[in-house]
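One structure below.
Yeah, one chain of the complex is gone here, protein chain that is, but the others are all in their spots.
Then we have chain A:
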Amino acid sequence: MDPLNTLWETFFDWDSMREALPEMLTVGLPNTLTLAVSAALLGSVLGMLLAVAGISRTRWLRWPARVYTDVFRGLPAAATILLIGVGLAPLGMQVWGPNPYPLGVLALSLIAAAYLGEIFRAGILSVEAAQLEGARALGFSWGEAMRLVIIPQGVRRVLPAWVNQLIALIKDSSLVYFLGLLASQRELFRIGQDYAANTGNQSALLLAGLFYLVLTVPLTHAVNWLDRRLRQGRPAAPPEPETEPAGLTPSGKDPR
């Protein structure tokens, strides 16, 4: 048999794809988005807390943040998801019932937070010390200066890296299938895998892959556009002759 033909039939069988498409759209896509968006939000909040703890002058904040980052960055994502999802399952059962999503989201957030914390920390540290001095001189406390002046600038500088992490998160969300999903809880990858297992044809997995690309590729381009825009600011107003402060000597010109 022609190997290329086999490849084509195994992965590009339109009928298999068409069969899987409705369930991917109505079940898989919403579930993947639910997992990824919740984990992105929680992970970003936790990551920001880690970043601030990581640059704190208090050793008792800096040190735990360091250890946390090393551990959760160093473990395979699958291991963390199993550790949290299975390890905390009895607790989760009491709080949420037999739903693996809360623990799945928690595990994904904890992993993302380790990476995002380092990204945010790098962004914050890249903001010039003079900005902090300028804010403190106005009377802002360290916390206010961080929140209002330093962090907004630092985060802008690392937006592309932040989106990279969200892309990783969208893909990692497929790993929650380890925790055992009801038919209605399956996300894109699991649905593709089920169709592949039932029919022996891998095309549904390829379809799942296309869904991931549709989610991730526009995200990359959107952030590049946003990054450019933030760097350059909005289109500048046409330069106008500089006006002079009131009550100056006529010679006090400041041409530009």
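Of note:
One rule holds in what follows: contacts are C-beta pairs under 8 Å (C-beta built on N, C-alpha and C of every residue); 3 or more make two chains touch, one makes a residue touch a chain; residues count from 1.
The rule is simple: contacts and distances are computed from a predicted model.
The subunit not displayed here is recorded in UniProt as "Amino acid ABC transporter ATP-binding protein, PAAT family", chosen from "Probable septum site-determining protein MinC", "Amino acid ABC transporter ATP-binding protein, PAAT family", "3-isopropylmalate dehydratase" or "Sulfur carrier protein ThiS".
Of the listed positions A:4, A:137, A:182 or A:213, the one in contact with the omitted chain in the full complex is A:137. Within the full complex, the residue among A:25, A:148, A:183 or A:214 touching the omitted chain is A:148.
For chain A, the list of residues touching the undisplayed chain reads 130-131, 133-141, 144, 148-149, 152-153, 156, 230, 233-234, 236-237, 240, 242-249, 251-256.
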